[in-house]
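Note that this complex is displayed minus one protein chain, with the remaining chains in position.
All chains are identified by letter, namely A, B and C, in their written order; residue positions are counted from 1 within each chain.
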Amino acid sequence: MAAESVHPAQPHAVADAHAAGHEHPTWHTYWKVALILTIITALEVWIYYTPLKETRVFGPLLILLSISKFAIVVMFYMHLKYDAKLFRALFVGPLSVAVLVVFSLLFLFGQLIIHLR
Amino acid sequence: MTLRSRSRRLAFAALTAVFTAGVAACSYNPNTIFGAHSDLGHATDRLTYRLLYFGIGVGVFVWGLLIYAIFRFRARPKSPVPKQIHGNTAIEITWTLIPAAILAILAVPTVRTIFQTQAPAPANSLQVEVIGHQWWWEFRYPQYNVVTANELYLPVGRPVNFTLKSADVIHSFWIPQLAGAKRDVVTNHTNYLWFTPESTFAWNGFCAEYCGDSHANMHFKVFTQPQAEFDAWIAHQKTGPAFPANPSDTTNAPAAPAAQPATATVALTSQQLTVAPSAQQLTAAAAAGPATGIYPASNIPDYVIPNTPPPAGLTFSDVKGDPARGLKLFRSGPCLACHTIQGVSPGVIGPNLTHVGSRYTIAGAMYPNDIKHLELWIKNAPLMKPGVIMPAFGKSPNLPGGMTDQQIADIAAYLSSLK
Amino acid sequence: MPPAETIAAHGPAEHGYTSTGLNTTKIAIWTFIGSECFFFGSLISTFLVYKHRSVVGPCPHPEILAATHQACRGILNIPVTSASTFVLLMSSLFMVLALAAVQRGDRKYSKIWLAATALAGTTFLGFQAFEFTSFVREGLTIKTNLFGSTFFILTGFHGAHVTAGVIWLITMLFIDFKRGLGPRDEINVDIMALYWHFVDVVWIIIFTFVYLIP
Partner (left out) sequence: MATTAATLTRAGAATGYKGGVWSWLTTVDHKRIGQLYLYTSLAFFLIGGLEAEIIRTQLYGPNGTIVSAQTYNELFTMHGLTMIFLAIMPMTAALWNFLVPLQIGARDVAFPRLNAFSYWVFLLGGLFINTGWLLHAAPNGGWFGYAPLSTRAYSPGLHMDFYVVGLQIVGLSSLAASFNFIATIINMRAPGMHMMRMPVFTWATFVNQFLMALSFPIVTVAITFLLFDRFFGTTFYENAAGADPLLWQHLFWLFGHPEVYILILPSFGLVSEVIPTFSRKPLFGYPVMVYSLMLIATLGFGVWAHHMFAVGMGPIADSVFGITTMLIAIPTGVKIFNWLGTVWGGQLRFTTAMLFALGLVGLFTIGGISGVMHSSPPSDLAQTDSYFIVAHFHYVLFGGSMMGLFAGIYYYFPKITGRLMNEALGKVHFWGTFIGMNLTFFPMHFSGLDGMPRRIYRYEAYQGWTTANHLSTIGAYILGLATLVFIYNFLRSRSAGKVSGPNPWGAPTLEWSMPSPPPDYNFAKLPHVTSRYPMWEGKSAEQIAAEPVVKRWEPGTPGATEDPVPTAEQLGIPMPTPTIKPLIAALGLTVAFIGLMAGKSLPIMILGGLIFVGALYGWLLTPVEPEVEGH
């Protein structure tokens, strides 16, 4: 793990020399990601004002959208996609336990049914 | 060396002592969770014994290995050189699987019992609403419109469904020898506990969840009776207070005057019954009998009648109270703000006192119900029971406007006349 | 890459040596972020648990109170919050651009993007201040009901995180003006960026679960 962990900050030449198959987010990626995030956010707010709001898919749909935004920011802006596996473990491990805990709590307080409807 | 062997022998002697003493302590166990006299108790028992036996088995096994290893592998001049073993997969898998198997044996009946004991109560259940207060218990029988406090009457053979609510903080409703199990009484929640009492007797009940200053004093008593006597008790409770609420009101005749000898059968085998010497003198004893359904004093064991010593320094002069004067004082005094006496006062902050004279205990079953304790209680409740909301009423340097001992004695006389 | 000497708090180990080759502070900050998942997880769970349990209004969205069967008016202002959400999202973009500039050693753009990030963060806080005061004017305080308590504590603690981030950004900007940030400071900016994005990510979740889903 140690050998191949190269920081995205490395000038490109060095990075390329180091790790084959590792791509790094570039200036373009950053703007593209921002665009996608904006679109998703707009979509979320738009859905809020459509009749879709009254249907069963509204909740799950919004959750899906927000999870994808979450994942995009974490992967690209926090460059977890490119960074050392260790960081991924340090984040994803606790995050998954936390999510499990949140769901258990909602279940225990009888709120889960409402939110998944 | 000698120090070592001597201390070792000492350790074994001490362990043996602990076990013997433990067993000895077990021979007198009026509140044990084992053998509780209800269907719920039996279900709990079966599980607890299973857990206990497997637990003891595992414990003895581990301790056996440990003690054996300690003696067998002690370094001696000629002991063999230890093999530098790093592990053994087969053995490690074995000692993963065997505990897993034991746990499966424990888990299956656990889940079965959970669903069995938490099923909805049978439809014909007696409904009892239990409301926990800091630090006393309110019992309501919605099917009969009866409200009482700290002493719970139940018929045997009929399921009883408790609806548990709290007026303030969290408490826990526990009758170890009757139900075994307990259930918390949680603010803003309604909890349930149901079981079918099997034996007629008198039982201790406790608040098991820490609930503030007088958590230790939040007891209650349970009396189980044959259905007929229970019905009599209900009928008696539905009548107004024994002492005429309104002197012109003649429908409220004083309750049965003389105590009848007990008729209830005590279906207890494991308990030896020692009647508290004081039980006979309690004010309730006078009301006991089939007509009132009040549980007979002669069948109450010593550990059910509280023997809390009153606080040192709280004294009461030797005056005799007059119930009639007491009633007047009660009506004009502060008591009615907090206490209900049917037809006399409406307060709901403290326990309902309509039939307080027919109870064996007062103050969250903390003190026996006799004139002396009643008087002390009214004089200075906060001293009698730490943290209690009821203020002191007796005249004292702090409370120059308080009641005289004579006045308090009158009220106490009135209250104990409420059979 | 041995980044040790670029960061104030590295252990006094043999200089440059770490067992994973990764930066120690970065490991710590990721651990911190993992820990924060539990912090905000608890806050968000509480909000959701108490969502329909207030006994008096106002409510987040119009609803019928379960406790009293009375109508409860909704108070959340979706258009305004959508705007502030957008601002915070954009701040994340500025942040990565600032990091890229620092990596390039681009003194001019590092300052511009750091300032932009701080400004966006401050704007977000401004929106929040506006939201809070208007809620208070409309009769929702932390004392009003369960919604008020959970809402203000959850978004307030998020706001406190943003505030800390803004202070961090300004400090960094200050250093940039004083001596200029170069590639050797990259790791420090990176760590600040991770924190900043995480705060953004938390808001993404809050926006959906608190504001949009009724």
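We take it that a contact is a pair of C-beta atoms (placed from the backbone, for glycine too) under 8 Å apart; a residue touches a chain by one contact, two chains touch by 3 or more.
Source: prediction; values computed, not measured.
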item: Residue of B:L106, B:A291, B:V319 or B:C338 in touch with the missing chain, whole complex considered; value: B:L106
item: Interface with the unshown chain - residue positions in subunit C; value: 5, 8-15, 17-20, 22, 24-25, 27-28, 31-32, 34-36, 38-39, 41-43, 46, 49-50, 53-55, 67, 142-146, 148-150, 152-153, 157, 171
item: Residue numbers in subunit B that touch the chain omitted from display; value: 3-4, 7-8, 10-11, 14-15, 17-19, 21-22, 24-26, 28-34, 36, 43-44, 47-48, 51-52, 55-56, 58-59, 62-63, 65-66, 69-70, 73-75, 79-88, 91-92, 95-96, 99-100, 103, 106-107, 110-111, 113-115, 117-118, 134, 168-170, 172, 174, 176-177, 180-184, 186-189, 191-192, 204, 206-217, 302-303, 306-309, 386-387
item: Residues of subunit A in contact with the chain not shown; value: 86, 94, 97-98, 100-101, 104-105, 107-109
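Basically, only the chains that are shown with their structure count from here on.
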item: Between subunit A and subunit B, centroid-to-centroid distance (C-alpha), Å; value: 56
item: Averaged-CA centre spacing for the pair subunit C and subunit B, given as whole angstrom; value: 53
item: Subunit A residues counted as touching two or more neighbouring chains; value: none
item: Residues of subunit B whose C-beta touches two or more other chains; value: none
item: Interfacial residue positions of subunit C with respect to subunit A in the complex; value: 1, 3, 19-23, 26-27, 30-31, 33-35, 37-38, 41, 44-45, 48-49, 51-52, 78-79, 82, 85-86, 89-90, 92-93, 95-97, 99-100, 103, 183, 186-187, 190, 193-194, 197-198, 200-201, 204-205, 207-209, 212-214
item: In the complex with subunit C, residue positions of subunit A that touch it; value: 1-3, 5-10, 25, 27, 30-31, 33-34, 37-38, 41, 44-45, 48, 53, 58-59, 62-63, 65-66, 69-70, 73-74, 76-78, 84, 86-87, 90-91, 93-95, 97-99, 101-102, 105-106, 109, 111, 114-115
